[in-house]
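Only one protein chain is missing; all other protein chains are in place.
Residue numbering begins at 1 within each chain, and the chains themselves are lettered A and B in the order written.
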Amino acid sequence: MLKTTPFHARTAALCQGQNWRRWAGHVVASSYELQHEREYHAIRGAAALLDVSPLYKYVIRGPDAAALLDRVVTRHVARAAVGRVLYTPWCDATGKVLDDGTVARLDETTFRLTSADPNLRWLGDNAAGLDVAIADVSDTTAALALQGPTSRAILERLCDRDLAGLRYFQITPARLRGVAVTISRTGYTGDLGYEIWLDAEYALRVWDDLIEAGTPYGITPAGILALDIARIEAGLPLLEVDYVSARHALIPDQMSSPYELDLGWTVSLEKERFVGRAALAAEAARGPAWKFVGLEVAWDAIERLYANVGLAPRLPTVAWRTSVPVYTPGGEQVGYATSGCWSPLLKKYLALTHLEARWAAPGTALEMELTVEHRRRRAAARVVPKPFFDPDRKRA
Amino acid sequence: MARPYDAIVIGGGHNGLVTAAYLAQAGKRVVVLERRERVGGAAVSEQVFPGFTYSVFSYVVSLLRPEIIRDLELPRHGLHVLPLESTLTPLPNGDYLAQWGDHDQSRRELYRHSPRDAEAYDEFGRLMHHLARAVRPILGMRPPDPTSLSPRDLLGLLTLGRHFRGLDRPVFHALHKLMTMSSADYLDEWFETEALKATKGASGIIGTLLGPRSPGTAYVLLHHYMGEIDGVFRAWGFARGGTGSVSEAIASAARGFGAEIRTNASVARVLLRGGRATGVVLESGDEIAAPIVVSGADPRRTFLGLVGEAHLPGEFVEDIRRFRFRGSSGKVNLALDALPNFTCLPGVGPHLRGAVSVSPSVAYLERAYDDAKYGEFSRRPYMDIVIPSMIDPGMAPPGKHVMSIFVQYCPYHLNGGWTDAKREAFGDAVIDTLARFAPNLKSIILHRQVITPADTERIAGLAEGNIFHGELTLQQLFFLRPAPAWADYRTPIAGLYQCGAGTHPGGGIMGGSGRMAARAILGARS
Partner (left out) sequence: MTLDAVVIGAGADGLVAAHYLARAGKRVFVLERRDGNPPWPDAGWTPPRVVRELALARHGLRTAAPDPWLAVPLPDGGRLELWRDVRKSADAIRRLSPRDAERWPAFCERMARLARLLEALYAAPPFDPLSRAPADLWRLALTGLRARRLGRQGMLDLLRLLPMPVQDLLDDWFESDVLKGAVGAAGILHLKQGPRSGGTAFGLLHHHVGSPPGVFRPPSSNLGRVLESLPGVEVRRGDRAVVARIAVRDGRVTGVVLAHGEEIAAPCVISEADPRTTLCDLLEPGWLDPDVVGAVRHVRCRGVTARVMLTLDRAPGFEVLAVAPSLDYLERAYDHAKYGRISEQPYLEARHEAGSNAGEHRVTVHAQFAPYAPADGGWDAARREALGDRGVRTLAEHVPALSDTVVSRTVLAPPDLEAAWGWPEGQPYHAELALDQVLFMRPMPQLSAYRAPVGGLYLCGPAMHPGAGIAGAAGANAAKVVLRDG
């Protein structure tokens, strides 16, 4: 049997089309309504409530907690103040990414790490000689994401403290109608939003409170299909979709360094040592062989390809997670897109793409493969900077 | 008058049948001579108890070579491999450890025992994948003789050397460790759950008179992962109709190419003239001539039995005498009136469609081995149990079941020798042990067949009841199997070849020896 999240009693009742999928050994809703569009628009227009409990979460506590994290992740953890959240990948000894997640400093000697894959063993293996305790709280910590323009207003109706002061990528303890939680201004949508972390035993209560408080503000439970579109618009990579963990890769070509994932900004080479540092320093010096960029496919090119066979353009309304070749105009393959979608908000066809470095400059003209009526065609596309969508309210 | 035979295959075991099929496919006129009334050797399905089909000896299709399945179109000839998805290890405290077919489900189950092991399992699998890929080419390779200076052998050595030197450094070192360590030590480096180490490590003791702490048992861990690198091709599983259907499918393919198969045709000896093989003499006295004779029997029976040491070089005879058999496996086949009810997972469930492994800890396996070392069968043996009728309803009447129990250890060399009473005592030990985990067992047994290595030798013709035609220890593998300089399917007798599991790549129902023997014969200039 697969695991269910602490919110399953509520989410199961809402999942009209029984549209479930797996996430980290759990069942989660792909969409609650029969179509996912309204859920997506809630992210961008009101507030979406997402069950993100399947994330792995670890609490790292002790005098050497920062030291352990600094050994493992690429960012500089010791410098982070209490209440700060860092997004960071971590690498193996050859500088290839194992996983990515967030590190939140809950107090001087306590951190919470989130990740897409389990990392208890990796953390333990790196803790040799350190005075630190690592607890796997994945199953006992429920997690919700409340994302969208009205998310703050909703939370403030329940929260015992003012959230206007909670800045982007900060975290604070709080109470939601008496239930102790931590609230981080983080998310996977690239929008104004919060993630709420709480003991699993209060999950249903908090869910109900949020629904009640949020209904006047358009709160909408949203599933993974809606989230996928938002995160692509936000330019955020997804493990096992946009990159393969070095832990699972079978050949070197399947692995990626942070530089190859456009995460070079997370690599703090001034740290004296962390796993993979030597390899990363060398790569930084010579430049990565691959880059991870945004690609915008020209709408008129798409229209023309469909018109040629007598059809109006038919693009999928859900995001895709397959590998799609990208070429130089009329030339060889120089990369591949790994995630893509039609953005209902931006009215553009977007893709997250890996390109050989010399083809990755913004503005570069390329072509992306498009299968039209069983034939593989190419549509003109252009490298654009990420994120595709970056509203002011995200950081305001 | 019929065309004379181009080749005689002695023994209708699966390797002999494979050889016959390939030779016939190449246009040779082949006859297979099988002593018993049915082909298959130790891969046979028999209705020992009416209505119930036992896979008498071997019970799973483990590594049947994909190229053989493809070349001989075995599915067209009736081979249907059903998946064996899960393994249940009942524990003495009423709990259990299970490995399921679904990754998430397995992970959750393993996490219950050890969060670290749940993560380690995937990484272990990845390493095994690399090691299996590193080893795979060797399975299909004609072993080169490192003491020879012939161009063919030197080239073989060079290829081998290049292959290993081309491996990634960590893979090379991991392979070295895997080949030299005990399965207990190797698994200790990865896991902490005793039942997991024992269940996985048990594959290293199958058919071998060694314990999980004996160096040289780790490499068999690759067995399971070998099948994985065939991708969805998936040869591993249970053959519909029992393992006999594998042999029947190969026999059907062979006949389809024109091979003749005679049962109840026991060969007494190989005919020799001027140091060449010219045919065989049957027990009945009939003689059959052919310029090529291929023996699918084990090396001892072939060389010391069918040929006779007087006709063989002294050094070769010594090597064959030194080739160790030491059968250590037993089998108990049961006809059941109902399904066993396991205390740790009561009722009928998916766990009964997979394997049940009685291997609660490494110490348990090691103690079972200790008994056998000094000439007794294990009082508390290791068991690998499947209920074929759960996957293949035709194996038993409706509502009833067959159970196949493979047992280690049951030594051929038992103190005082095997008698009927000893056989029954062994059977009792097996049933008693299993009944501790499934208390209803004794009440549902309709019929019981107990096979000791002495029985295996007597019925299936395997020397000392060793299921692999000789131990699969490193000193008897590859170019040393069955003897140095004679590991390429030829023998010191011109025209006589060997195709059984006593040659590379060895035992398990692989068919590899049969195929490569055929290639050697077809490739050799006449």
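The working rule: a residue touches a chain if its C-beta (ideal position, glycine included) is under 8 Å from a C-beta of that chain, and two chains touch if they have at least 3 such contacts.
Model, not experiment: these values are computed from the prediction.
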**Residue of B:Glu366, B:Asp384 or B:Glu457 in touch with the missing chain, whole complex considered** = B:Glu366
**Fill in**
Filtering B:Pro146, B:Gly258, B:Pro350 or B:Pro397 for touch with the omitted chain leaves B:Pro146
**Request:** Consider the whole complex, including the chain that is not shown, and state which of A:Asn126, A:Thr141 or A:Thr338 touches that chain.
**Result:** A:Asn126
**Request:** Pick out the residues on chain A that sit against the missing chain.
**Result:** 67, 71, 93, 122, 125-126, 128-130, 272-273, 275, 278
**Fill in**
Touching the unshown chain, chain B contributes residues 146-147, 164-165, 167, 169, 172-173, 176-177, 180-182, 185, 188-189, 210, 213-216, 322, 324, 363, 366, 370, 373-374, 473-475, 480, 484
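Basically, only the chains that are shown with their structure count from here on.
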**Residue ranges of chain B in contact with chain A within the complex** = 104-105, 107-108, 115-116, 118-120, 122-123, 126, 129-130
**Residue ranges of chain A touching chain B (in the complex, touch as defined)** = 1-3, 22, 25, 118-122, 124, 136, 247-248, 250
